[in-house]
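Heads up, one of the protein chains got dropped from this complex, but the rest are sitting where they should.
On to subunit A.
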Amino acid sequence: MEIVIKNLNHIYMPGTPFERQALQDLNMQISSGSFVAILGQTGSGKSTLIQLIAGLMSPTSGNIQIGSYHLTPNSKERLAVRKHVGVVFQYPEHQLFEETVVKDIAFGPRNQGLSEKEVTERVQMAMEMVGLSPELGDRSPFQLSGGQMRRVAIAGVLALSPEILILDEPTAGLDPHGKSELLNTISKLHKERQMTVILVTHDMNDAARFADYLFVLARGTCELEGTPGDVFKEQDHLVQFALDLPDITRLINQLNRQIHPPIPTNIFSMNELENHLIERLKKVVSL
């Protein structure tokens, strides 16, 4: 499902002393089956944007088109949209409530009105997707470790089999190992099931490594967009929005000061960089 956002505005508590414009004339296009990252400082409007896309709020003005659905200020299609969009909020383990892991994951599919058999299938599928072993199914989610709890919560969203998956800082508070494991899982799901993934993150490394298109949000509008290679070329721009370069890009920039011809800056994984350097070395040696 393609997402097209046109002139989107959102104002919180309009007409009170607490009025705040969170989104201002936002325009974006996310193509079907892509993996995009939304970057931006705290307060740039990221959370508002994902809640609007997920049909959890109505915009003040503007239009979001998701597949054949239109979300406008008075649209009645918000409920229908929720069936296609899954959202993993920040610290999703805070929403767990059931007695057992299986029951909690089954909450979403049950709400969709599926039969018991289908619900069981969905729960099994979701647990497998996030790598939870079946023995954990009967445990209370509150007895699990933090990383496992997060997996249960994400499984609860995946069990809805959404076509669009939105993740808001999914790795916050996880250790580096848990972090890369989780992102690899999501990347695998994206590739295997052609799921559209929208990743909201502060971490430039994650964005560069996993996303194929980036949006930089600042003050409620999209200030910069493009492939990671294009976006991270604009170092001066990024500094303005208080955003960093990925570690690997900084390394390449440093290397480029010493070597010529420069290494292309659209390399975002250590493997690729290694291969590139080995290729170069081979060329030099064969000369």
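In this text, a residue touches a chain if its C-beta (ideal position, glycine included) is under 8 Å from a C-beta of that chain, and two chains touch if they have at least 3 such contacts; residues count from 1.
One rule holds in what follows: contacts and distances are computed from a predicted model.
Novice: Assign the chain not included in the display its UniProt protein name, restricting the answer to "nitrile hydratase", "Sodium/panthothenate symporter", "NADH-quinone oxidoreductase subunit M" or "Energy-coupling factor transporter transmembrane protein EcfT".
Specialist: Of "nitrile hydratase", "Sodium/panthothenate symporter", "NADH-quinone oxidoreductase subunit M" or "Energy-coupling factor transporter transmembrane protein EcfT", the absent chain's UniProt record names it "Energy-coupling factor transporter transmembrane protein EcfT".
Novice: Looking at A:94, A:193 or A:282, which makes contact with the chain not pictured?
Specialist: Residue touching the chain left out of view: A:94.
Novice: Can you say which of A:66, A:160 or A:222 touches the chain missing from this structure?
Specialist: The missing chain is touched by A:160.
Novice: Pick out which of A:6, A:83 or A:219 touches the chain that's been left out of the picture.
Specialist: Of the listed residues, the one touching the omitted chain is A:83.
Novice: Using the touch definition from the top, which of A:9, A:29 or A:112 touches the missing chain?
Specialist: A:112
Novice: Identify the residues of subunit A touching the omitted chain, counting contacts across the whole complex.
Specialist: 12-13, 15-18, 51, 54, 56, 82-83, 85-87, 89, 92, 94-97, 107-108, 111-112, 142, 156-157, 160
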